[in-house]
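Missing here: one protein chain of the complex. Every other protein chain is in place.
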Amino acid sequence: MPSSLTTDVSSSNPLLRVKALCKHYVRGHVWKKRVSVQAINQVNFEIAAGHTLALVGTSGSGKSTVARCITRLERPETGHIWIEGTDIARLGSRELSPFRRAIQMIFQDAITSMNPRFSAAEVIEEPLLIQGRSRAERREIAEALIQDVALSPGWLDRSVMEFSGGQRQRLAIARALTLQPRLLVLDEALSGLDLSTQAQIANLLLDLQSKRCLTYLLISHEMGLVARMADTVAVMANGQIVESGDLEQVLTDPQHMETKNLLASVKVTELKLAAGAPS
Amino acid sequence: MNYLGRRLIRTVLLLVGVSVLCFLFTEMAPGSFFDDMRVNPQISPETIAMLRSHYGLDQPLIVRYGRWVKSALHADLGYSIAYNVPVAPLLWGRAQNTLLLSVTAMLLTWLIAVPLGVWTAARRGKALDKTTSIGVSLLVAIPEVVIAVALLAIAVRWRVLPIGGMKSEDLDGLPLWVRIKDIAEHMLLPVIVLTLVDSALVVRHVRAAVLEILEAPFVQATRGFGISRSRVLFRHVLPAAANPAISLFGLSLAGLLSGSLLVEVICGWPGLGPLILDATLSRDFYMVVGGIMVSTIFMLGGNLIADIVLTVIDPRIRTGAPDAL
Partner (left out) sequence: MAVSAQKSKLLQIQELSMTYFPATGNPVHALDDVSLEVRAKEVLGILGESGCGKSTLATAVLRLLPANCKHQHGQILFRDHDLLTLSESEINRIRGREIALVAQDPALSLNPVMTVGNQIAEVLQPHVPLQSKQRQERVRALLGEMGFDQPSEIYVAYPHQLSGGQRQRVVIAQAVACQPSLIIADEPTSKLDPPLRADVIALLSRIHKQFGMAILLISHDPTLFIGFADRVATMYAGRIVETGNCKEIFARPLHPYTQALVRLAKSAATDSIKAKSHFPFIEGDAADLTVKGPGCRFEPRCAERMEICTCNVPPDFSPEIERSVSCFKYAE
């Protein structure tokens, strides 16, 4: 693993450190033998505070499994997940709760991660209900958050169904910020949006990162996004990390076949557009 | 241990559990078969005591249970005090009558209800759907008893059908088709009641399942290839909507012996229902236990068959798809 991953000047201790993470699923026929499928195998990486690590790879490479293990939606069989020094890989649910606040996830399809019958306010305030805040407090926080994601506070009482795809994703970001997390896992959070909306949301995420000193784990198969948002890149294939390093290093000098393939498709489109337009 | 093996073990355990509970509850129920006799001053207590030991009812419960299990494994379910015959053959004879009724009703139900459910889903909001909806709601809301008695009253009033029993008297010697026609006439009333009540439920479930599938994108894609509406409905939509229907089918199978009890009693059909009812009322111990056990076997068997059918038919379950079930 390249030593250049922890380059952050503010802290030498990484916010998130993952070592030897393994998870398998059992896939089986009902009456035939059950087969164990290794989803991720010996995954190692770390992210410094305030940095963005991009996890790239094709579908089925294990990126989402990594995301689910880190947010403890799944329990890894072996391995360690250190958040600011504490290993959360096998904590029980009670010890885990403070860490659940520290790590939040934003999913790909906003609409499937939200209750369509809720209003925007209810979506954002939901995490606060567990904390037992008063109604006025919750409303205040919701108003501040919805402005942080560049939506109007007047829309707080609108139903989720009335928002467009991009706007719903902004709501998902607001909801994720409610508990003041340290780490945001963006699991293909920008896929399925068109170019302009994607750009706006990516810009929002960049702004939020510098304003609130957030750390991002960006999972994506779009190299264009990765190129502008990430500090470091890790490439996954078949459940393992096959290449990782600084953004510039990986993009200009890819070593592994998988990385080269991923970059190749981007290069092709670049060429097409360049060929099509002299300007 | 594979799936089938695990299910069979679970079934056996369930049967044992049910039999134990049967024994316990029948024993705990107040009264016994001999209560009438006890009140009668002409029968001495010694006679009653002798009768009791004759039927083994003075033994402790555990012993009785043990002996029952031993003989049950030889298909001997004990002796009926009321009828003075072994339980098993009597049960079997009555069970056959019940099966005749319930299998016919089940076939009719599914033949009518599945297409009806599919059509009303396809023509949602139109005349057929609305009238069927009202009919179904009524049938579901009105108790089975009331429907049975109502139809019975109509039959009596207009004397169209024979009331009660399975066969008319003095039919021996007449040709086969006359006897069959006679049984069919006797059967008509209870079958109608059962079909009405069961099909209402099936129509609802099939309709809901089909409606849900009709929203799926693949239905629009299929129509986009110019396949006719009816083919899309029956060849593409219905198989995808089959899961809930098959579960219901399993419940139907499970209830073949036990679901028609009420109707049999009211219409006077000589099936398992009236037999178990009488046995329970008169505390005919082994008849009650035997009857319940036979019903239970059917119930568990029916559910097992339904689960197997579901696994075989739905390729997502069969091949362990990640988001099946």
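Labels A and B are assigned to the chains in the order they are written; within every chain, residues are numbered from 1.
Methods note: contacts are C-beta pairs under 8 Å (C-beta built on N, C-alpha and C of every residue); 3 or more make two chains touch, one makes a residue touch a chain.
Given the structure is predicted, the values throughout are model-derived calculations rather than measurements.
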Residue touching the undisplayed chain, where the options are A:114, A:214 or A:262
A:262
Missing-chain contact, candidates A:193, A:219 or A:236, resolves to A:193
Across A:13, A:131, A:203 or A:255, the one contacting the chain not displayed is A:203
Taking the entire complex into account, which one of B:111, B:134 or B:227 touches the absent chain?
B:227
Residues of chain A in contact with the chain not shown:
58-60, 162, 164-167, 192-200, 202-203, 206, 221-224, 227-231, 247-248, 251-252, 261-262, 264-266, 268-270, 272-279
Per the touch rule stated above, chain B touches the missing chain via residues 216-218, 220-229, 231, 235-236, 239-240, 242, 314-316, 319, 321-323
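Following the convention adopted for this analysis, only the chains that are shown with their structure count from here on.
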Approximately how many whole Å separate the CA-defined centres of chain A and chain B?
54
